[in-house]
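First the structure, then my questions, so here it is.
The block that comes next holds subunit A.
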Amino acid sequence: MIRRLFAIIVVMACAAGVVAYQVARPAKAPATPRVFVPSPRFFLDFSPSFRTSIADAYYLQMVQYYGEHAKSDGRLDSLPQMVDLVTRLSPHFARAYLFGAFALIDAGRPDVSYMILQRAFKVDPNDYRYPSYLGFFVYHYGKGKTKDLVAARWYQKAASVPGSPTYLPRLAAALLGKGGETEKAILMWGQVYGAGDKYSRQKAVAGIDRILPADKAARMKAVAPLYGTMPKAEFDALIAELFKGYK
Partner candidate 1 sequence: MTLATALSVRGLHKTVHVGFRRRPVEILKGVDLAVEPNDVFGLLGPNGAGKTTTVKVALGLMRASSGSVDLGVPGLSHVGYLPENPYFYDYLSGREFLGFCARLFGLDGDARHERVEQLLRDVGLDDAAATHLHKYSKGMLQRIGIAQALVNDPELLLLDEPMTGLDPVGRVEVKRIIEGLHERGKTVMFNSHILGDVHELCTRIAIMRTGRVVWQGSVDEALAESATLEDFFMKVVTA
Partner candidate 2 sequence: MNQVVAVTINTFKETIRDRVLAVIVVFALLMIAGGLWLGSISLGEQGRMMKDFGLVALTVFGLIVAVFVAAGLVHKEVEKRTVFILFSKPVSRTAFIAGKFVGLCGTMAVVIAGMGLFLFVLVWIVAGQASGTLLLAVVMIYVQLLAVMAVTILFSTLGSAILAAVLGICVFVAGQLSHNVLALTRLGKNPLTEVLSWVIYVVIPNLSAVDIKAGAVGEQTLAWAQIGLWVAYLLAYLVVALALAAVIFRRKEF
C-alpha cells in the first residue's frame, strides 16, 4: 500500500514538473534574423524526387521568416539565400519568385530581386509577370538617367508575351517618351491605338499628344513614321484627333 502510494506520488511529481516546465517556457521562440540556409548545391545533389518538396518546405519557412521580421525588427538577413535556394530547387515555382522579389525589396536588396526575376524570365519566357515586375522595380527603385528606358524595355518584353495585359504597351510607351526616345514612344503608342478599344485609343492619343511638338510641321514629321504601321482608316482617325484645332 505504502509502495503504491509512493509510486503514485513520484509519478504525480514528474507530471507536475513536466507541466510546470512547459508553462514556464516562453510561448514562442525568439525569431532570429539569421537562420541557417544550406547551399542549393547540397540539395541539387540530393534526389531529384524530393527537390520540389524541399523547395516547398523552405518556401513556407521563407514566408514565415518574412512575416516574423518584416513588421518587427525589419531584419531579413537570410532572405536572399532563402529565395535563391527555393528558386534553384524549383525553377518553375512562380510564386516563390514573385513573393521573393517583393520581399527582397523590403530587405533592401533590390539587386538580388532583379537577378531573381531575370532568372525567372529566362526559365519561363512565357510568363509576362517577370518582365513586368522588372520594369516596375527598375522604374521605382532604379537609379540613373537611363532607368526609364530600361524599365520601358522590360515593359516592352512583357507586352510581347502572348496573353499579356493591355496596359503593358501603354506603360512601355509612356516610359519611352519620358526617357526621351520619342520616335519609339510614338510607334509604341501607335500599337496601343491599334488595340481598337475606346479607352486604349484615348490613352494613345493623349500619350502621343504629350510628347509631340506644338509646331504643326514638326508635329506632322513626328507622326509620319506611323503611316504604314496601321490601316489607313485608323491612321486618318488618329491624325484627325492629333491635329484637332490645327488649321
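We adopt the following convention: a contact is a pair of C-beta atoms (placed from the backbone, for glycine too) under 8 Å apart; a residue touches a chain by one contact, two chains touch by 3 or more; residues count from 1.
Quick note on selection: all candidates are chains of the complex that A comes from, given by their letters.
The structure presented is a predicted model; accordingly, all values stated were derived computationally and were not measured.
Here subunit A is shown alone, and of the candidates 1 or 2 it touches 2 within this complex. The touching residues of subunit A, counted against candidate 2 in their complex, run 45-53, 56, 59-60, 63-64, 90-93, 95, 99.
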